[in-house]
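Notes for the one structure printed next.
For this view, one protein chain was removed and the others were kept in their places.
This part shows subunit A:
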Amino acid sequence: MIGNKQIITIKGTREGLSLHMDDACSFEDLLKELEEKLAANRIDSADHLVGVHIQLGNRYLYKEQEEILCKMITSKQRLKIESIHSDVITKQAANEWKEEAEVKAVSRVVRSGQVLEVKGDLLLLGDVNPGGCVTATGNIFVMGNLLGIAHAGKDGNADAVIAASYMNPTQLRIADYISRAPDHETDGVYMECGHIDDEQEKIIIDRLQAVIRKRPGISSFERRMLNG
């Protein structure tokens, strides 16, 4: 059937072991050979954990299959899975990916008590009133007055930014950072942008132009691919 062709080829790289798995055979065959390979090469238990990068080629693994595979590799040897790379994804995942990468344009006023949630970037043509809330997994751009709460990078993307034509928000949230308005009344700022400052580890508001320099990849597709 497959003859002598190896299903699994192991290569040593600087980053650790690279396991190339043939994508034409059945998953059962793959597991069988993997088990044999793992049993053949005993590594001393005193050794450090070795990182493993798995290359699946054109094979798609279900969650359960992935778990079985990972369990087999980590239980038999002192190995740890660094990455699993497959050339294929499901349509659903692709759609989600696309959604994450899109800029959603919405034109309305988000009033007190309303929540506007989007995947990807939000471009709001309108205001966010006090008590209103906008969230996005990506960046938030408000062409209007941002007076309520804005939460960018909701799923943890700390590179996300929040920009508004006029900014006097109750709270800005990026990933799991929160900043709130000062207690004294302020006038707000025009054309500025909130982002996480890496040095101060908090959300700061700066001129739009300055933030573009700090986040050069703000609009590029590659960034989205990486984050996807």
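To be clear about the criterion, a contact is a pair of C-beta atoms (placed from the backbone, for glycine too) under 8 Å apart; a residue touches a chain by one contact, two chains touch by 3 or more; residues count from 1.
Operating definition for what follows: contacts and distances are computed from a predicted model.
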From "Ferritin family protein", "ABC transporter substrate-binding protein", "Septum site-determining protein MinD" or "Cytochrome c-type biogenesis protein", the hidden chain's UniProt protein name: "Septum site-determining protein MinD"
Sole contact to the chain not displayed, among A:Ser26, A:Ser83 or A:Ser112: A:Ser112
Contact with the hidden chain (one of A:Val103, A:Ala158, A:Ala181 or A:Leu208): A:Ala181
Positions on subunit A where the hidden chain makes contact: 112-115, 130-131, 133, 170-171, 178, 180-181, 183, 185
